[in-house]
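One structure coming up, written as structure tokens, with questions to follow.
Entry: subunit A
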Amino acid sequence: MIEVIAATLMLSGLIFFLCGSIGLLRLPDLYSRLHALTKADNLGLGLLLAGLALYQRDLLFALKLILIWLAVLAASSASAYLIAQYSRRQDTDR
Partner candidate 1 sequence: MLTAHWLYGLSGCLIMTFGLRAVLLNDSLLQRIIALNVMGTGVFMILITIAYRGPDAAPDPIPHALVLTGIVVAVSATALALTLIRRLTEEQDND
Partner candidate 2 sequence: MNATNMLFLDILLVIALLSLAWATLTATDARRSVILFIAFGLVLTLAWARLLAPDVALAEAAIGAGLSGALLLAAVQHHPRRALSSERQNTGKLANEKQNDSNPADLKSSVAIRWTLTLFCIALAFVLIWALLQALSSETSDTLAQSVSANLANSGVSNPVTAVLLNFRAYDTLLELAVLLTAVLGIFALSEQRTGYLPAGPVFNGLVSWLVPALILMAGYLLWVGAHAPGGAFQAGATLAAAGVILRLAGKRNIGLPVSKSYLNIILVIGSGLFLLVGLTMLALGRPFLDYPPAMAGYLILLIETAAMISIAATLILAFLGGRPRNREDRSC
Partner candidate 3 sequence: MIDTLIWLVALPLASALATQLLPRYATAIVISTAIATSINAAALLYAVATHGVMLYQIGGWTAGLGIALRADGLSALLLMMAAIVLLASSIYASAYFNDNPLRRRFWPLWLLLWCSLNALLLSGDLFNLYVTLELLGLSAVALASLGGKTAALQAALRYLLVGLLGSMLFLAGVTLIYAGYGTLDLATLSRVVAAGPIAWSALALMTVGLLLKTALFPLHFWLPPAHGSAPAPVSAVLSALVVKATFYLVMRLWLDIFSEVVTPQAASIPGVLGAAAVLWGSWQALRAERLKLLAAYSTVAQLGYLFLFFPLLQALPAGAARDAAMGGLVILALTHGLAKSGLFLAIGIIQQRSGHDTIRDLDGTAQRLPATTFAIALSGIALIGLPPSGAFLGKWHLLAAAFSAGQWLWVVVIMIGTLLAAAYTFRVLGHAFGQQPYPRHPVTIAAEEWPALILSAFATIGLGLAGAPVWQLLKVSL
């Protein structure tokens, strides 16, 4: 039963990743690409890690995964903000 839930979580995580990647490739400008990528991937990673944690059923392992997720969240949101800010400054300079 738990394995089915874990598999569902991971699979849905992968779908979010897929959406994010399609967005990166298809969307017209930088801001919408960033939007697609960071939002979808952060959620996707969270689901994937939740699935993995369930699958392993190990508390320490799950804690490590949560730590990884938090680190990625912080890094990706900050870097997305920086990229967007840099791009906006370039645009206004022009």
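As a working rule, a residue touches a chain if its C-beta (ideal position, glycine included) is under 8 Å from a C-beta of that chain, and two chains touch if they have at least 3 such contacts; residues count from 1.
Here is how the candidates were picked: all candidates are chains of the complex that A comes from, given by their letters.
Keep in mind it's a predicted model, so treat the numbers as computed, not measured.
A.B. asks: Which candidate touches subunit A in this complex: 1, 2 or 3?
C.D. replies: In this complex, among candidates 1, 2 or 3, subunit A touches 2.
A.B. asks: Looking at the complex, which residues from subunit A come into contact with candidate 2?
C.D. replies: On the subunit A side, the touching residues are 74-75, 78, 81-82, 85.
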